[in-house]
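For this depiction, one protein chain was excluded, whereas all remaining protein chains were kept in their positions.
Moving on, here comes chain A:
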Amino acid sequence: MASGETHSVENQQRRWLNLRKLLERSGPFSHPDFEPSAEILDFIMDSCKVLIVGAGGLGCELLKDLALMGFKKLHVVDMDTIELSNLNRQFLFRKNDIGLSKAKCAVEFVNKRVPGCEAVAHHCSIQDLDEGFYRQFHIVVCGLDSIVARRWLNGMLMSLLQYNDDRSLDQSSVIPFVDGGTEGFKGNARVILPGMSACIECTLDLYPPQKTFPLCTIANTPRLPEHCIEYVKVLQWAKENPWGSSTPIDGDDPQHVTWVFEKAQDRAIKHGISNVTYRLTQGVLKNIIPAVASTNAAIAACCATEVFKLASSCCTNMNNYMVMNIADGVYTYTFNAERKPDCVACSNTTRVVELEPDATLQTIYDKLCEDPAFMMKSPGITTVINGRNKTLYMSSIKSIEERTRDNFKKENNRIGFIQWR
């Protein structure tokens, strides 16, 4: 632009005036640490690195919200590509974008629309990124639809925690974690301070168990249209292999869905069951969760507000879990989800585990990964020998992994006492 430097600085000042009012003025409800100044916005814009996990229904909204809340150093991770059924809510994508990377498309759009925004896309799964990657962020905000992925991310942020010699938490190792989720007209948003407030594992019982149908019902006493569809999916497909024995059902392939739909309909007619539809068939095959733009917008906005509060201290954070339902009026409820004192992910407590005398490090490692009580993702294992810390195994750092790999074969009484986090 020819209008010159000073003009554009003035424009910038005016452009962010709404936010500057909150950040440059004191308020009776702000965080005790809050000292209003122009530097807070500078920090948000130039230094504060925020990771957005997911570029779907929530992720698109989060990226837009945070860009307009002044954040520029944004990173977005998503391994998915754009589908037609995303377009009713993932507003950064168009029909021409179908098949492209969600993360890349979203980032490109927002960087173009909001000048100065320097969002970076990572078209990969969260598990492809290592500790060093996650450690660079000031705040992580997550809009995923998978509990497994959430738990993995939770575990990653917990593994970054450092403890002082007196077992107290090193505050500088805490990366605040804001998490949102939606299902139809319901949603939730929460703020997690790893090691300090309830984490995903502390509150696992807040997630409803997935609905499953017992095999004997599906096979012998079907009553619902879903039972007929499950029968075709679980038993008939494998038996008849309509596309050859190596082809699994693809819920996105209309030919596959139609095949299942028609077979399920045959079975339903045979048993006098009604209401097997194409839509229901697809819903059961893909475990589709209804989704609408409005709920995603509201939940993401709530998460973005909390990220802004965390970055600026201009207001205290929600404490610490909000549920919302917009099916009957608009209902929200915010409560303090409590930590589990013995949470395996976020408490620095001791758990006694009995082992066979000839157990190897591999046995212990497998137990930590597979036992439902732990479900750890790549745990690091350390021990104390003669008062000194020794790393027995660590997979996340390549050089240490190589150096410690041989320990796997050793029996634990030769290694010493073992600790893990």
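What to note about this one:
Keep this in mind: a contact is a pair of C-beta atoms (placed from the backbone, for glycine too) under 8 Å apart; a residue touches a chain by one contact, two chains touch by 3 or more; residues count from 1.
Heads up, the rule we're going with is that contacts and distances are computed from a predicted model.
Per its UniProt record, the hidden chain corresponds to "NEDD8-activating enzyme E1 regulatory subunit" from the list "NEDD8-activating enzyme E1 regulatory subunit", "Multifunctional methyltransferase subunit trm112", "Rab-GTPase-TBC domain-containing protein" or "DNA primase". Touch with the chain omitted from the figure is made, among A:161, A:249 or A:304, by A:304. Check A:318, A:364 or A:394 against the missing chain and you find that the one touching it is A:318. Screening A:19, A:161 or A:198 for touch with the missing chain picks out A:19.
Screening A:255, A:349 or A:362 against the full complex identifies A:255 as the residue touching the chain left out. Interface with the hidden chain, as seen from chain A, comprises residues 11, 14-19, 21-22, 25-29, 61, 64-65, 68-69, 84-85, 87-89, 91, 94, 113-115, 184-185, 189, 217, 221-224, 242-244, 254-255, 258-259, 261-262, 271-273, 278-279, 282-283, 288-302, 304-306, 308, 315-316, 318, 322, 325-332, 334.
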